[in-house]
Structures are given as C-alpha cells and as structure tokens.
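Excluded from the complex is one protein chain; the other protein chains are retained at their positions.
This part shows chain A:
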Amino acid sequence: MREQILMAIDKNSKLTSKDLAAMLGSTVEEIEKTLKELEDETIICGYPTLINWDKTESEKVTALIEVKVTPQRGQGFDKIAERIYKFDEVESVYLMSGGFDLTVMIEGKSMREVANFVSSKLAPMEAVLSTATHFVLKKYKEHGLPLVHEKSDERMLITP
C-alpha cells in the first residue's frame, strides 16, 4: 500500500485521501494513517508545486555548481554538505561520484546574487577546494514532467 500511494502521488500531490482511497481500493482512514506514517518517517518530505517560473514576471536564475571539497575525518562529506544545504539559496545538494564531489543547485534573483553567494559564502568555506558555476539557460523537464510545450488531447472525441 505504501509503495502504491507513493507512486500515485509522485506526479500529483493534489489527490485527496478520498481519491486515493478510491483509486487504490482502500479506505480514507487507511490512506490518512499511511500518509501520516510516511510523513513521520520523512519518506514523504514535502508537497511542493512544480512551477515554470519562466512563464511568470518574476526573475529567477538557477545555477549548478560543481564543488570539490575535503571530506572531514569521522564525518565524510555529510558535515560539509549540511553546512552548504542550510543556506536558503540552495535548492538541492547531491554527493557525486566522478570528477567532483558535490552538485549544488542554487536559485537566485539575479546572476549577481548567485555570483555573490558563490564568492562570499561557498568558495571561502574551509573545506571547499574549488567551484565551477554553470548557469541554467532554459529548463525543459523537471520531476519527470515536461515544462515547455503544452499538450492537448488530439484524439477524436468518440472512437470504437
């Protein structure tokens, strides 16, 4: 049941407990109980909305920063990752295999804001060896959902 609920709301968190109960052949109580458990166990960490900001008036700049760091004894990468992700500007942080250690996604109002963050906050950290900042020019797809083109139902209205 847990797996089924997660699959159902992965792409659509707007479904109500009543909908989910009907879709999964369960009861509202059972669904709510399971959702609560999933939240308590931080398997469900939040219910954000996928917004294509490019289509709005607000200015947003996203950057992907490759960060090389020195892991700390006893704590590996976790401590430095935490120091980084606690900044509000940071959207996501991943530990990577390969040529660098952390991928840090930053969201800012302008390029200058992002540049400031990198030069005054991120790069000077003691454990940070180097950074390489890449600005996102256009987002095509996020969370499995395409952001660019709107799709209409082109099927005929009635077919056998």
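Here is the rule we use: a residue touches a chain if its C-beta (ideal position, glycine included) is under 8 Å from a C-beta of that chain, and two chains touch if they have at least 3 such contacts; residues count from 1.
Quick note on the criterion: contacts and distances are computed from a predicted model.
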item: Identity of the absent chain, which is to be given by its UniProt protein name, from "Ion-translocating oxidoreductase complex subunit A", "Cytochrome c oxidase subunit 1", "Carbohydrate ABC transporter membrane protein 1 (CUT1 family)" or "Aminotransferase"; value: "Aminotransferase"
item: Listed residues A:Leu6, A:Leu24, A:Ala115 or A:Leu147, member touching the removed chain; value: A:Leu24
item: Touching residues (missing chain, whole complex) on chain A; value: 7-8, 12, 15, 19, 22-25, 153, 155-160
